[in-house]
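For this depiction, one protein chain was excluded, whereas all remaining protein chains were kept in their positions.
The letters A and B name the chains in turn, as written, and every chain counts its residues from 1.
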Amino acid sequence: MSDAIVSIRNVTKSFGGGITAVDRVSLDIAQNEFFALLGPSGCGKTTLLRMISGLETPTSGQIIIAGEDMAFTPPNKRPTNMVFQSYAVFPHMTVEQNVAYGLKVTGVPGDEIRRRVGEALEMVKLTQLATRKPDQMSGGQRQRVALARALVKRPKVLLLDEPLSALDAKLRDDMRLELTRLQETVGITFIIVTHDQDEALSMASRIAVMDRGSVQQVASPAELYEHPRTRFVADFIGKVNLIDARVHRQIGRKIDCEVRGVGRMELLSDGLVGAQVAIAVRPEKLKIASQEPSSAIRVMGKVRHVAYFGDTSHVVIEAADGLSLSVNVQNESRHGGSGVERGQPVWVHWSPEDSIVLTE
Amino acid sequence: MDNWKQNPRVFWTLGLPPSIWLLLFFIIPLGFLFVMSFSDKAVIDGQISINEYDYLTGFSNYIRAVDPLYLTIMWKSIWISALATALCLVVAYPIAFGICFAPNRWKPLLLLLVVLPFWINLLIRTYALIAVFRTRGYVNEVLGLVGLGPFEMLYNDFAVIFGLVYVYMPFMVLPLYATIERLDKSFLEASLDLGASQFQTFLRVTVPLTMPGIISGVILVFIPCLGTFLTPELLGGANAIMIGNVIERQFKAANDWPFGAALSFLLMYATFGALALRYLFTLRSKGVGV
Partner (left out) sequence: MRSAAKLKPGQGPLDYGNRTWLKVLFVSIFFILYAPILTLIAFSFNTDRRGIVWRGFTFDNYVKAWNNDSLIEALTNSLVIAFVATIFATILGALAALLLWRFRFPMKGGYEGFMALPIVIPEICMGVALLLFFVNSGMMGFFVSMPWPLNLGNIIIAHVTFCFPFVAVVVRSRLVGFNRQLEEASRDLGASEWQTFWSVILPYMKPGLIAGALLAFTLSLDDFVITFFTSGPETVTFPVKVYSLVRRGVSPEINAASTVLIVITVVATVLAMKLQAPPKADKG
C-alpha cells in the first residue's frame, strides 16, 4: 500500500519466560484512518501499540512509520503520540503546563506554544480549566488533557490505549462520538486499542482482530461482521451460531456438506473434501416458523428458552443431535412478543446466502 | 482503636513504664543539659571551680557560641554536612534508580548489598577506611606499584566528607528507592513519548515526582552528618573539627560543661530546624493536592 502511514512487517515480540506477546504480525494502516486493534485480554494489543510508539522494541521485524523504518527509534524521535490508559497526566503540572510540555521540550518558541496550547485546549473544551492541577479533575477531564497534550504535537499517528475503559458508561458514549469528531477535524491517523467490540465497530473505519499475538483478520466493521474469516472472529464479533459440518464433495463453486443436526446442505464455498468446517449464521438471520417452511435450510426443534429484550427476543431452540440455535426475533407487535413459548415445537430456517463456511 | 477511657487500667499499664523511663532518662537529662547551658562555673575564693556551678546565670555561653571562632566551626559543620549530603544524593540516586529498574529477582539482593554496610559498626567502617587510605595503606601500596604517590589522603576535610558519604549512603538510597519504586512508570513513558529526551525526562518529570524521597533522604543524611563527632575525629586533620568535636572537647578535655551544653542545644535547634524544613516541604506538596 503506497499511502500507508504505518506499516508493520512481520513483527514479533517475545518477553523473557517464553511469552510471545506479538507473533509475526504484518499490518498496513493508511493515512487518515481510524484504525482499531481489537482482541481479548492478553492478546498483545497493547504490546503492538507500544512498539509503534517506541516504548517497546520488537524482537524482530520492521515498523515503518511515514516511510522510515523506526522499529528501534526511541519514542521521542517518532512522529507518534500516545494517550495512555492511565492517562499519565503529570500531577505536578497544571493542565496548561501538561499540554505545553511536549512543545517546550522540543524547543518550540514561547508564543507559538501559547497559541497552540490555547487551540488544543479549545478543541477538547478545557479552556476554563487551564490552570487546574490534575488531581482537581475528573477522569473524563484528565483524559481530555491527555488527548490535548498528544494532539498539540501534531503527530502523524495518534495512539490510544483503551481510552474509554476508565470512564463510566454515559461518559464513554459521549467520548466515542467526541473521538470520532476529533479524528475527522484533525485528520490524523488514530490507532486505538480496545477489547470492547462495540467500541471498535462504532468508531473505527478498519479493525484488526487479534488473538494470542497474531492478527486474525483486518477489515471494515461490516465486513468483519458479515464475512468473518475465522471461527475466532465470527465468535468474537457479535453473536453467532457455529455449526459443525463435514465437506462431502465440491460441486462447481458450491460444497455439499453434512451438517450436524440438520442434514445435507449445499453452500457457496470451496473447501477440501473431507474437511471439518464450521457454518456460521448470525442469530438475526434465522427465522422461526410454526409450519414447515420451503427454505432450502430448515431444522425442526423445540423452544428451550425465551429472553425478552424489549425490541427483540432471544430464543434458544434445541434441535436434533444436541444442536442448539440462537434466534433473534423482532418484537413487531405490542402483543404476543416473540410469538413462541417454551417447549413449543418450531421450525428454524435461513437462506444459504446467510451462512458462512469457515475453514479455520 | 479504642478510646483510652474505655479501658484506663490497660491504658496506664501500657503507657506508664515507657513514659516514665523516657521522662526519667531522657527528658530530665535534657532538662539538666538545658539548665547547664545557662549556667557558669562557680568562682570559689577567686578561683574557677572544676566541678561546682552557679546555675542559671544567663546567656553567657550562648554569647560565647556566636564568637567568630565557633561561628566558623558551625558554618564549616553545615557546609561539610551539606556537601556530603549532596554527594550522597548524586551517588545514591542512580543506585536507587538502577535497583528499581533491575530485574525483579535481583532487587532484594541489591537492596541488601546497599543496607548491609549500615549494620556494620560505624567505627569499624571508619577504621577500614583508615586502613585503606593511610599513607602506608593499600591504596598507596597499589599506586606505588605504578610509581605514584604515596599520597596523604587522610586527615583533611576531603577525607571527612568522603567518610561521611561512605558511612551514610544507605540512609539516602532507601527513601529514594521507596519513592522511585512507587512512581508510575507511565509518567516517564509519557514524557519520552511527548518528545523529551531521557535527560529532560529525568529533570522535568522524575526528579519533581520523587521530591518527597529526595527530601527524606537529604534530611536523614544531613542530620547525623551535622552532629557527627567520630568521622572528623578519626579522619579529619587538626583543622577538620566540626561542632560535634567541639562539644566533645568541652565535656572531656576542656571540661567546660556549661559551654558544651549550650553548643549541644544549638546543635539540637539546627536539627529541629532541618526537620521543620522537611515538614514544611511535605505540607507544601500536600497543599498542592487539596
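FYI, a residue touches a chain if its C-beta (ideal position, glycine included) is under 8 Å from a C-beta of that chain, and two chains touch if they have at least 3 such contacts.
Please read these numbers as outputs of a predicted model, since none were measured by experiment.
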| item | value |
| --- | --- |
| Absent-chain contact - pick from B:44, B:102 or B:148 | B:102 |
| Residue among B:132, B:178 or B:211 that touches the chain left out of view | B:132 |
| Contacting the left-out chain in the complete assembly, out of B:11, B:62, B:158 or B:281 | B:11 |
| Touching residues on subunit A - with respect to the absent chain | 13-14, 54-60, 71-77 |
| In subunit B, positions touching the absent partner | 1-4, 7, 10-11, 13-15, 17-18, 21-22, 25-26, 28-30, 32-33, 36, 91, 94-95, 97-98, 101-103, 106, 110, 112-114, 116-117, 119-132, 134, 136-138, 141, 166, 169, 185, 188-189, 192, 197-199, 223-224, 226-227, 229-230, 234, 244, 247-248, 251, 257, 260-261, 264-265, 267-268, 271, 275 |
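Note that only the chains that are shown with their structure count from here on.
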| item | value |
| --- | --- |
| Chain centre separation (subunit A, subunit B; CA means) in Å | 58 |
| Contact footprint of subunit A on subunit B as seen in their complex | 184, 186-187, 189-197, 200, 204-205, 208-209, 288-289 |
| Contact set on subunit A toward subunit B in their complex | 53-55, 74-76, 80-82, 84, 86, 88, 90-92, 101-102, 105-106, 133, 135, 149-150, 153 |
